[in-house]
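With one protein chain removed, the remaining protein chains of the complex are shown where they sit.
After this line comes chain A, so read on.
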Amino acid sequence: MTEEMLNALPDARGHFGPFGGRFVSETLMDSLMTLEKEYLRMKKDPEFQARFDKELADYVGRPTPLYFAERLTRETGGAQIWLKREDLCHTGAHKVNNTIGQALLASFLGKKRVIAETGAGQHGVATATVCARLGLECHVFMGAEDVQRQSLNVFRMKLLGATVHPVQSGTKTLKDAMNDAMRDWVTNVDETFYIIGTVAGPHPYPLLVRDFQSVIGRETRRQALEKTGKLPDALVACVGGGSNAIGMFYPFLADESVSLYGVEAGGLGIETGKHAAPLCAGRPGVLHGNRTYLMEDENGQIAGTHSVSAGLDYPGVGPEHSWLKDIGRAHYVSVTDDEAMEGFRRLTRVEGIMPALETAHAVAYAIKLAATMDKDQSVVINVSGRGDKDINTVAQLEGIEI
């Protein structure tokens, strides 16, 4: 695939092949078209880009290190395992790269009110944080079930001044939070900026979130060349909506020698149906403003999902991933809850780095992958977030009382 082909996507209508697009009710069309126009202008505006770079450096804390996991590599006995440390970003996850970008956009557009949806709460915390930073009013929609399992993050959001709206409808998880955020947006469309947390949703969101997150891959590329003198052989990242993965993958898409692996939540096992792996076990459909791989029943109703990780518990995925799957540029695999927990324990005990349960999926797969590769090869895991937020879940699974 050439650089030129990649830069052409998404096309003018927001399509990645048959995926993406803009499937929303008419009330939102004007806002989306305005956002697209303004974003494309800001993308070329040196003042906006300089401000974004400065926020990434001084507020987010970039560049994040590319760390050689020496003990994990030795234990695994295969390829060198490197960690891209997005867990060291301000607020503890890659999410802030995108929220600071979108919040700046909101400010440049003169919007004072921000809404967001969140699953694990990482995106909610990152949004509440940048709203505090820029003086914006912040409302976060979160499934009632996720409010329960991520109480720590709910508390953080409230401390940051955000209003958290527990969503009681549907399955009470991320997809329902997204529905309610879209309802709020339709209602308050004039004064409200919707900060979507992943590379899904109607055009231009998959485009602008990818652009804001691509800093991960650009840094990784430069750091790998500096530290190892060559590009990595494989990149591994977890995929819920897929923003950390696309941020990592995108700057490498033209490098055919680099294999890309997106790891979905296999939950209790793909064969049980209790998982959150639309790319591995779903089919194309339309939800939340875009055409993409979805988990659905034979009648086109969106299926309930299961994952130990609230952040991966989403029945859809960003449309660019759907495209990369269909053209064979990236491989999408899944690991189960149990395997992810094992990945969590390994990285914690062997390297002293406690990953988010989302990231633990990538860790679990990368360890398996590295073991099959040669010692002179290298694998980079995108450590998308840190595990502090998940200690309640982990304690419960391990039978520990806090």
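Everything that follows uses one rule, which is that contacts are C-beta pairs under 8 Å (C-beta built on N, C-alpha and C of every residue); 3 or more make two chains touch, one makes a residue touch a chain; residues count from 1.
As a working rule, contacts and distances are computed from a predicted model.
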Name the chain not shown, per its UniProt record: "NAD(P)/FAD-dependent oxidoreductase", "Tryptophan synthase alpha chain", "Phenylacetate-CoA oxygenase subunit PaaJ" or "Serine/threonine-protein kinase pkn1"? "Tryptophan synthase alpha chain"
Where the complex has a chain not shown, which of A:111, A:133, A:183 or A:329 is the residue touching it? A:183
Which of these, A:169, A:257, A:272 or A:396, touches the one chain of the complex that we don't see? A:169
Contact partner of the left-out chain, one of A:36, A:145, A:233 or A:296: A:296
Hidden-chain contact residue, picked from the options A:22, A:306 or A:321: A:22
Give the residue, chosen from A:224, A:265 or A:287, that touches the chain omitted from the document. A:287
Which positions on chain A touch the chain that was left off? 13, 21-31, 169-170, 175-176, 179, 182-183, 186-190, 284-289, 294, 296, 298-302
